[in-house]
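One protein chain is absent from this view; the other protein chains keep their places.
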Amino acid sequence: MIDSQTPCRDLEVLSCRPGSDPSLIDLVLSAPGWTCKPGQFVMIRPAHWGVELVWPRPFSVCDVSDKGLRIIFQTVGRGTRKLAELEPGQKVTVWGPLGRWFRIDEARPNLILAGGVGIAPFVMLARRERTDNLSMLFGHRLDLEHYPYDEIAARIKSEAMQQKTPADIAQFETVLSERIKALAGVGQVLACGPEPMLKVVRKYCLLHGTDGQVSLENRMGCGVGACLGCVCKTTAGDYVQSCVHGPVFDVRDIELGV
Amino acid sequence: MIDSQTPCRDLEVLSCRPGSDPSLIDLVLSAPGWTCKPGQFVMIRPAHWGVELVWPRPFSVCDVSDKGLRIIFQTVGRGTRKLAELEPGQKVTVWGPLGRWFRIDEARPNLILAGGVGIAPFVMLARRERTDNLSMLFGHRLDLEHYPYDEIAARIKSEAMQQKTPADIAQFETVLSERIKALAGVGQVLACGPEPMLKVVRKYCLLHGTDGQVSLENRMGCGVGACLGCVCKTTAGDYVQSCVHGPVFDVRDIELGV
Amino acid sequence: MDQKVQLGPLTLKNPVITASGTFGYGLEFMRYGDLSAIGAICLKGISLAPRAGNPMPRIAETPCGMLNAIGLQNVGVEKFLKEKLPYIPAGATLIANLYAQTPEDFGELAGIFSTEDKIAALEVNISCPNVREGGVQFGQDPHMAAAVVGAVKKRSGTKPVIVKLSPNVTDVRVIAKAAVDAGADMLSLINTLSGMSVDIRTRRSRLANVVGGLSGPAIKPVALRMVHQVAQAVNVPIIGMGGITSAEDVLEFILVGAHAVQIGTYNFMRPDNAFRLVEEVRVLAESLGIESWDDYRGTLQV
Partner (left out) sequence: MDQKVQLGPLTLKNPVITASGTFGYGLEFMRYGDLSAIGAICLKGISLAPRAGNPMPRIAETPCGMLNAIGLQNVGVEKFLKEKLPYIPAGATLIANLYAQTPEDFGELAGIFSTEDKIAALEVNISCPNVREGGVQFGQDPHMAAAVVGAVKKRSGTKPVIVKLSPNVTDVRVIAKAAVDAGADMLSLINTLSGMSVDIRTRRSRLANVVGGLSGPAIKPVALRMVHQVAQAVNVPIIGMGGITSAEDVLEFILVGAHAVQIGTYNFMRPDNAFRLVEEVRVLAESLGIESWDDYRGTLQV
């Protein structure tokens, strides 16, 4: 998992563009010289940031190749709002790839459950050679064109549901439950999205006995296992660093509260 | 001195250009809607600054008209380096004009003594209608073309001396002394520049009994007389705020150390 | 929303007060806003005799904060009453900030202000250094704090007495309780944290006084923690401060138990900040559905 040839490096911003919705930013950095698995992430801190914000920020690798490292993020707070102001040519310190990835079961159906910007890690997943056993259910708040949904839907069977009202959310939960139930014993789900959605996914996986993996987005201070700020409670009762032991966990291994 | 119609306002950056030397920046903001006297200053704080640097920064008004507010500054620390990154369209909070100005003696010769970027306030002074009783001696470290020297020299009799070595500095001090002595009882000097130069000017003014005004560049927290951080010791032994009672002081009113 | 707050005997239009030493005598800010729109103005610390203050440099910028060692420069109470107070527009709610080096002098100052109609309340600054051997302050010793408060209360007449606490203590609740037991009508906190900044090239402190007081956003977490602790330890209104630079920050202090707040270093960042904040606080409170400060204050779930 850890490649000693990939320490921390300064990459150059190639582009930093708001999508059709200005709160979603598509950031491309120069090629980092490594590749990674879907679900792994990087820590990012612009070289010119002062010390007002002391932490780097974690983001899933949306895609990586010799053309560059792509990240898709939503502006939710001070850090992401500052990141959104990056301009081509500026330097960004990046370390990664970090953490554990989504493990595909080649023999059985794998259903991707993506919520909002949680779709990011699945862009590179959809680029894999074998996609016949992959499908995706995507829940989203903004209109579909704001997300990289089409890139994925062009390669794997995909379906999207928009949530605008509480009724939509309840409806999405019902569909999640049905799909998870249908996969019990025959396949697995791979989920990334807001924490409330992950809780629902875990609940139904356990209820129906379906295999599932979820990617957590705990607050992170360091990304390398040192600060112990990002821990997740395991079913064994321990706290483990989600930056090292996750962010992708088997639903059976962790607790998530309700 | 105080115009109740000129509170604090957000101006737009029209241009922010390094001069031929990258450590000297020529900043033009949109017109503030006021005019001022040479030697007055403004406090500046870009609207997008976070809270890492808590203070605004004081700068002499280099020029102001309905075309804009011009400032020339040198990058010496964290604040000025950040200011140098301003881009057209960004908003900058400005309050001013602040403080007391250079008082011209219309009846007698007025010799400007400018050191380095201390030349800034004299750009607008040189634009006044009557310039026959004005002349300037300019001491500078960088090559002359980096400063707005020509703009001034085009209108008033000017002379420049470059200081590159300690010998140059000693030579400059000698010339300063001679010019100040020559004006004893017949004219006055108006000085703006680094503190060591101002100390020299004050010393020779007192020694030769020449009238003189100096513009201090004390560290400032607020610019409005409230923090008491910018005080200057008067010959009466009091501390007075240089942002309100200065920055331009009569050499006879203040102490400057040695 | 009606922003009014009641601090014991003191009624304020809104919870935004400007902090002592950061808003001059109010006069300096008249061109930037309407002084009577602010909850109250805490005046620069005033002593019996005029004080010249410390030599320069007196201020230094630090990460998200600043140090000051002004040394309580002020014109003295007599000159203040004659040359400053009359010019502050009626309508502004004024709080005098008292500084002295002995309990007796504190009492005398309180006596003088007790008869000034324009002064709504007295704030007692017991965080002044160098009042006895070893640099311990009134505000660092519960007995000395109580002595000062007692002396002030004896002479303060009907003026509410606010005691301003130092954060440079092991347990702020101990001093808070001592001040309340000695008769404090209210507490305000925090004053600055003692700190230093040095220049590695000149090998000198950036302050002539060597040590100074740290203020600004850097200290907000410490201030919030202390306000929270004190709010649970005493039963008088609390005025919280330390690093406030937004409406959100104001609500944080009220959430942990403050009745009102003071704005210090933020006044330097832009001279009309206090005026703007009054309005921003109202807008934010309304957006959160807060109908009165009494409903929101101290509702932190722990």
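Letters are used for the chains, namely A, B and C, taken in the order the chains are written, and counting of residues starts over at 1 for each.
Throughout what follows, a contact is a pair of C-beta atoms (placed from the backbone, for glycine too) under 8 Å apart; a residue touches a chain by one contact, two chains touch by 3 or more.
None of the values given here were measured: they were computed from a predicted structure.
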Residue, one of C:Met1, C:Ala52, C:Ile88 or C:Val211, that touches the chain absent here: C:Val211
Touching residue (missing chain; options C:Met56, C:Val161 or C:Leu251): C:Leu251
In chain A, positions touching the absent partner: 2, 4, 6-8, 45, 51-56, 93, 95, 218-219, 221-233, 237-239, 244
Positions on chain C contacted by the hidden chain, ascending: 62-65, 67, 134, 136, 140, 168-171, 193-198, 200-201, 203-205, 210-212, 214, 217-222, 224-225, 228, 243, 248, 251-252, 255-256, 288, 299-302
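What we mean here is this: only the chains that are shown with their structure count from here on.
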Middle chain, criterion being Cα centroid separation: C
Chain centre separation (chain A, chain B; CA means) in Å: 54
Interchain centroid distance [CA atoms averaged], chain A/chain C, Å: 47
Residue numbers of chain A (touch at least two other chains): 51-52
Touching two or more other chains - residues of chain C: 63-64
